[in-house]
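Here the structure comes first, spelled out in structure tokens, and everything after it is commentary.
Taken from a larger complex, these chains appear in their original positions, while the remainder are omitted.
First chain written, first letter: the chains are A and B, and each begins at residue 1.
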Amino acid sequence: MDFQLTPEQDDLRQRTRRFIADEVMSFETDPRCTPHGPTEDLRQELIARARSAGLLTPHASRELGGLGLSHVDKAIVFEEAGYSPLGPVALNIHAPDEGNIHLMELVATPAQKARWLKPLVGGHTRSCFCMTEPAPGAGSDPSMLQTTARRDGSDYVIDGTKIHITGAVGSAFAIVMARMEDGSATMFLTDMERPGITIERQLDALDSCFTGGHALVRFDGVRIPEGDRLGEIGLGLRHAQLRLAPARLTHCMRWLGAARRAHDTAVAYAREREAFGQSLASHEGVSFMLADNELDLHTARLVIWHCAWLLDQGDQAGHASSMAKVLCSEAEWRVVDRSVQILGGRGVTDLSIVSRIFSDMRAFRIYDGPSEVHRWRIGRQIARGPRPAEVAR
Amino acid sequence: MDFQLTPEQDDLRQRTRRFIADEVMSFETDPRCTPHGPTEDLRQELIARARSAGLLTPHASRELGGLGLSHVDKAIVFEEAGYSPLGPVALNIHAPDEGNIHLMELVATPAQKARWLKPLVGGHTRSCFCMTEPAPGAGSDPSMLQTTARRDGSDYVIDGTKIHITGAVGSAFAIVMARMEDGSATMFLTDMERPGITIERQLDALDSCFTGGHALVRFDGVRIPEGDRLGEIGLGLRHAQLRLAPARLTHCMRWLGAARRAHDTAVAYAREREAFGQSLASHEGVSFMLADNELDLHTARLVIWHCAWLLDQGDQAGHASSMAKVLCSEAEWRVVDRSVQILGGRGVTDLSIVSRIFSDMRAFRIYDGPSEVHRWRIGRQIARGPRPAEVAR
């Protein structure tokens, strides 16, 4: 058993940390941070800096121009990047692109990679992942998929509506999940400017950290040639699993950084602000909250590291990533909520970054499976047993 | 012991409920709802409707044009008003005006009432309460007051900075707390347009329900004539107590309505949305959350009713209102947070009102004393004892 970082990991950590502090954080008050995320212009400026620093798209393979990070490496780097709401944008490791890159490396054809993946890894384009649908379609339960893909000659014709599509506005292309005539699901790639694709409207969301925000997207008879199918016919949901567990975990990593930022901000304030004759931090009522933050950060990090290590061993880590998702999304949220509380008026206004982290993070307990769906799966597995003898091996 | 509403209370409840449903809720998507609250224009439109419905400023005395509601009456009416983020604005019972009206009825001179209180109760003007200061000034600990009032002839000269001043932008007048040369505190009334008063900037806050938002206000040598002093010299903090316990409780009431709205929205969605073969509400994982909502709403209401009844008996209710503040701000928050969770994507976007209630309500655990300050007071009282033999008599 070993919890030591390698010198390379430690170096990556320090470099990323400095990069975020020196090159990214000053942009947090840039007016190009809009309610629907940083503008493309701001994004390009940040991307350019990461490129210079050798930190762009670090999770992509070396062939594609990334650093070929392992899952454990990602745990280190993504936490550091998450320290600023703009960090994941700068490193090109934000959702949904990060997961799309991971998925496409695994299942895309060479032609698809050349056309779509290469510029995405280079930070020149963005993409979106069109899975979730409004009621009565696929939400927490992917089997309720309503969007259809009908064969027509050598093309597929896609019809349906997708919602909460992060980054749709401004994306170059989309991955779309659709139901085949036999009921199975398949994924497709499509440029966003294809006829029949309409961005119905951008949603006003609590978060403002995703470039392009979230949108309602309609597909009306969108024709997709056979060559743009992503992965095997009928294996759409299974392929999505390849994306899901790691993507779930990278959320845990990035938001861990954000939670740490909130905590550090609260610590600095609590040390300095006085009330009732002593610093806030000298009041046990506050210092116990800071202690609980430390406990939550510590467990979140360990749970992430363990799951990342499992993935690095080739384990699918479905169970472990479900556990990580629940534990981290709840622990990291508690950290941010306590930090808001300690900061008082600063915590609920733009006088600190923490109010933004608070708004940005709430949806994390919902997307990639709300806590309830993960508890349900973990519980069902226990109910059906044999229970995994040791959860952490 | 009796938990029955009087027929008059029941009638008020029904009337308010219908008013909110029929005349207010349709404005929730009005573009005049801005990040800094409803515009004055929208406010006037809502006020006019409440005036017609005979529900305007109902907590003010009958002499002043209100309905002379008791504290228990307020518990009934304010909960109903809070069901819409615009309800308290419409009824002119929002913070800080609601508390300012209460305070001025108790301590203002007839001339002050004629000049400032009368148009406020009529819904024609707004006011603000300038107490909180940036570090190292008065925050949770009012004794740290830094703003000074210096005697100069028959005037006072005020210097200082106030922060988180709700409704400052657009207010006709302010109540300002300042420290006298002897260290005691006194309150003053002043028109906002007096020379030396500058609204330094409006803060971007999580909430968007308060007309005028929140601001940083500077007082530079503001001259205030003797006649505009509010209450006794040196009794500023004691007078503020008159405002505090009831104002604290009316927050509990209004937010109870908001929490009920969130819950009702989640219930409706959970009954209709399907996942994994049945409605969300048929999943115990969801229905237990709805049950917990019901439990939290129930206790919050009882705690409010009890404290309101105590106030109606002439009790200062410092202890009971501290308990109500902690219990309600936390229970009502849990209701809203669970409702967001059940609503999933709808809960974190403008697809439901609940994301707005979520953002609006977070600061409630902080203002009028954060939970920690109330726990500290309650705990200190227990530590010093004699413990109140029975908390609920």
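Going forward, a contact is a pair of C-beta atoms (placed from the backbone, for glycine too) under 8 Å apart; a residue touches a chain by one contact, two chains touch by 3 or more.
Computed from a predicted model, the values in this text were never measured in an experiment.
Here 2 identical chains are displayed in place, and the whole complex they belong to in this file is assembled from 4 copies in total.
One rule holds for everything that comes next: only the chains that are shown with their structure count from here on.
Each chain gets a centre from the mean of its Cα atoms; for chain A and chain B, those two points are 37 Å apart.
On the chain B side of its complex with chain A, the touching residues are 132, 135-136, 139-141, 144, 163-164, 203-207, 214, 272-276, 283, 285-286, 289, 340-341, 344-345, 347-351, 355, 358-359, 362-363, 365-367, 370-372, 375-376.
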